[in-house]
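Let me give you the structure first, and then I'll get to my questions.
Every protein chain but one is kept in place in this view of the complex.
Let's look at subunit A:
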Amino acid sequence: MMEAAAGRTRGAAELWFSCIRTHRTNTWWDEHLTEDNASFLKKVVTEEYKQQTTDKLNPLKDEPWPRHEWVEGSRRVGLVAVKLGMMPVWTKSGERHVVTMLQVQDCHVVKHLSKEEYEGHTAALIVGGKNVSPFHRPEGYLEVFRNAGVPPKQKLTTFCVSDNAIIKPGTPLYAAHFRPGQYVDVTAKTIGKGFQGVMKRWGFKGQPASHGQTKTHRRPGSLGPGGDPAKVFKGKKMPGRMGNIYDTTHGLKVWRVNTKYNILYVNGSVPGHRNCLVKVRDSILPTRLENNKNPPFPTFFADGDEEIPEDLYDQDMFQFGEPMAE
């Protein structure tokens, strides 16, 4: 009989039962393997991943789904990327901006959910990014990837997509999906700050440092109007746990796209720490819809006829070696 390899976490209600001695059934993957067996298995897994990726490189070969043209109002899929770091960028008029570099590593479409399956309004595509070893994931998690023929991924996200933009599961996605000049929204889990006071968490002004203040420098002060409601309203901003939640930054301009290493240079800062996985999609801000017209639709396919250069720059961006307009 197959036994689940991962142990289950117990809720507080089940602490009562945790004193019963049971037979331990879970094990780590190389508990009973010799070293050469373990290294052999690791090698086999990497080769299998390479094989699966190369199999999916040629979408034309295995009955791809029909590709439609971009229409006003259609929503296309996004990407999962890794936040690498930040660097400066200059415009042709000499202004300095900072950009975040997001690298698209092993991004594949993993599953397609039709309108009925998802919610009744739009279809959805589940996309995974960054390959991960199968030995530390439960069996149920790996099943989706096995059905798609794709190595298991660290992060899975769902993108709501219009019906003309659906892509076959197993298709790889590249950074060239976005072009310089487009505007994107980036969602990621913010850095956890722990339990924080009201000044850092909500930006309250606090109290003066001196001039007679007794033990009151960073406190919230008054909690509300007073006698008439005679209560504190729900949702009052107070100290508490800050960070480690999903947050989106909207309307970030793409300055540059490197197709060789699949890196997007996106304006400003992005939530999350370095090497965290972020979700990138076309911006929904109404003022930026103009810039997102005619994108590669439904996505950029590497086997197509168009030859794109290694680096794509935005027209406003200054590239080193160009003559400067004084």
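As a working rule, contacts are C-beta pairs under 8 Å (C-beta built on N, C-alpha and C of every residue); 3 or more make two chains touch, one makes a residue touch a chain; residues count from 1.
To be clear about the criterion, contacts and distances are computed from a predicted model.
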(request) Would you mind picking the UniProt name of the chain not drawn here, from "Vacuolar protein-sorting-associated protein 25", "Exosome complex exonuclease RRP46 homolog", "Trafficking protein particle complex subunit" or "Mitochondrial ribosomal protein L39"? (result) "Mitochondrial ribosomal protein L39"
(message) For a quick check of understanding: of A:H32, A:K234 or A:K293, which residue touches the chain that isn't displayed?
(response) A:H32
(request) Touching the hidden chain in the full complex, which residues of subunit A are there? Just list them. (result) 1-5, 25, 27-30, 32-34, 37, 40-41, 44, 134-135, 139, 142
